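Chains shown are a subset, placed as in the full complex.
Chain naming follows the written order as A and B, and within any one chain the residues start at number 1.
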Amino acid sequence: MSILPTIDGLHSSEALNTTFLESLFACAADIEAQPSKYSQALSGKVIATVFSEPSTRTRLSFESAAHRLGASVITVSDPKSTSAAKGESLSDMMRVVSSYCDLMVLRHPHDGASRYASRYSNIPLVNGGDGRLGHPTQTLVDLYTLHKKWGGQFEGKTVALLGDLANGRTVRSLAWSLAMLGVRIVLLPGPGLDWAASFEQRIVDHFDLRLRWVSHPLFAGWTGNSEARIIEPCGLVQKDLFGTEVPKLQSLDALYLTRLQVERGAVSTASIFPGITPEIIENKLLANCLFLHPLPRCEELPSSIDDDPRAIYFEQAANGPIVRQAVFLAALAGQDYSLLPLRSLSAGNNVHSLKECPNENCISRHEGVAFPWRIFGRLRRVFLCSLCDAQLAVDYIGCASTRKFHAQHSLTAQRISPENMHPFSQRTDAEACGFVWGS
Amino acid sequence: MSILPTIDGLHSSEALNTTFLESLFACAADIEAQPSKYSQALSGKVIATVFSEPSTRTRLSFESAAHRLGASVITVSDPKSTSAAKGESLSDMMRVVSSYCDLMVLRHPHDGASRYASRYSNIPLVNGGDGRLGHPTQTLVDLYTLHKKWGGQFEGKTVALLGDLANGRTVRSLAWSLAMLGVRIVLLPGPGLDWAASFEQRIVDHFDLRLRWVSHPLFAGWTGNSEARIIEPCGLVQKDLFGTEVPKLQSLDALYLTRLQVERGAVSTASIFPGITPEIIENKLLANCLFLHPLPRCEELPSSIDDDPRAIYFEQAANGPIVRQAVFLAALAGQDYSLLPLRSLSAGNNVHSLKECPNENCISRHEGVAFPWRIFGRLRRVFLCSLCDAQLAVDYIGCASTRKFHAQHSLTAQRISPENMHPFSQRTDAEACGFVWGS
């Protein structure tokens, strides 16, 4: 093949771009202003919500959005009442159910399920959360909430992400988009709850950011350390960051709280409280800070704060159906409502000898299929599982045209066109495939 | 605050009044006569049915009603697939889901859940059954069924309530409304299945009824005792009740059967059969007696009776969606269809030192919040949990204005205006709050 295939649909934040966001937010604002204008926009369409993980909020939010546009809904909400109990694969389920509807919303416990499933359907697929990987409509809801509060001005704002960065898919999905929008991101993971360095490195590389450290006494109570990483646009004027010492952070514009994802193995430490209290929010750092939370919440966000004007998480929740209406319109009636398309993602390439994906929760391992790889980054090129974004150990690259293989970072390897690449982790693997050492 | 807050919505039978019933029944009759007139009455509205207890019948009845009016439905029918599994409170769930819909129907295992939940939403809430407390739409269905059979004439009719009065919410909810409509109510609880005396006392006090005893040989097989309590309007001419002996009851106009609520701990006694058989219904007492049952049924109502013309429980079930259509219209389009408003309930007052609600199943205890109290009755004033109606032990009342406290039944205490009242169960509690003994 000469052109690598791509996949459409809303699978992860990588599909978002600023022009799409602008048109989506304009549409959402118009829906809020004139709901009746849209009440029959998707009349006659059938939307399926397939939730293979327990959920109330997200499913109802999608279904409410569908009904508000005049669409019908078919739903699978109980994981145990599904064909999976009869041993059915996700690909089969997808092939069948996609012939019953015009759009599917999928929630699934395995990383990359959304991208994988979209290969087996001709209809738009919207990711309602897959494993630890993505939850892009939650990110759109989060961004729309901030967009309204900030009058569309994201650049230069400082947003802190607090708590379970390792297991929370909403916070990972959000970080990517905030970086794209020029926001400075302060990372405040609880002990043992940080995300993979390679994930952060990809954000930094992709958006050409710089990583620095800032400090604040509040951080110690949250993370066990008064210093925290911040990633920010290189070109941003840093009024409160200068000199060689770790500068003190003066203020936050928003704090994104997360629940410990206990069901994914997160454990809390007694001495640390990655949350807020009526006392904590009196701190000057938070004087103008909006509090967001994807909900449901636990101890990290006591209800005694609910009436504070900075607490906007219920407003955030109420934006759920509105933003999801705009998503449905973008997927099914984009041309009628001036919604711009999403960015296509690389569908990846299945040709390799890399064995199974290193991520145990990758959908490829649960479906028993070979994973496709893709390339990420230009200067610092990495190989990823194109389903779950796990970073792959690739040291050699063969060229399908010359039948030679080269060191991954060699200039020769850099010049191999993507459709000719054959990645290997070991020399012996390349030789076993009939490739000859090229330099 | 100078005016105590109230809550709207259909939470318990206390919200019903005769003028509301008249307009509701007229609407229901019109829906039966001209269903197509109403087929788009709620077009564009989204109704959520949130059932945190298993149910088929009631949920489907509500959902059918919604669809018959052109509304859309979003639903949570599996308690285990909900955010509650992630530790979410009812108040949070309510705040979020109420922003997804125009009306919510809630079924919940805890007493007072409906009133409690309505505090966290701006949309109408309809109680689909909460714990042992209320099931007001079932009561409306029961009343509408009798209304049609009796040509709207309730006064002077005699209705017996048989079986599990302790745990059945439908029968408690019905009793309140029958009393309001001037019906004589014969109470036939199985052994150990009587309701709380305080509940009955409240009905008697509120509607100014008298309590007497009547006897009939059939009663012994039902309750273990041939004598039974009857509550009736004081002014009613008692043709079959005179003298000082316990009079024999001559006939029943309706018999309301109930299932033992085994899932709430009800136990049956071998020697007692709180139900009917083909032999029992030949008894003269039941010659013109309609048999009602909220269904589902067990042994108390054998199917061999189904073809008897007095057996109207399937007709009663068929009235379910019709009455619920009228309820939805009352809540969402009352002015368009000449439906009168419900009576508002007291939302209660949270200021007290009464510790937790004495009712273990009260929603306040499961949500971990302070319960609000309210006053019930004028002559014989009692204090109730305004969520679950549990009677509170209040012996002293402080006045927030004078900072003095008084014996509950003293004349001084009677004169304290409700918004200034601070109830106490013990003198020491009042003193600990800085109140001084006032007389």
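Assume a contact is a pair of C-beta atoms (placed from the backbone, for glycine too) under 8 Å apart; a residue touches a chain by one contact, two chains touch by 3 or more.
Predicted, not measured: the structure shown is a model, and the values here were computed from it.
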item: Given 2 visible subunits, total identical subunits the whole complex contains; value: 3
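Quick note on the criterion: only the chains that are shown with their structure count from here on.
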item: Distance between the centres, which are taken as Cα means, of subunit B and subunit A, whole angstrom; value: 48
item: Subunit A - residues contacting subunit B, complex; value: 36, 39, 51, 54-57, 60-61, 63-64, 67-68, 73, 77-79, 259, 263, 295-298, 303, 314, 317-318, 320-321
item: Interface residues, subunit B side, partner subunit A - complex; value: 44, 46, 48, 72-74, 76-78, 80-83, 85-89, 91-93, 95-97, 99-101
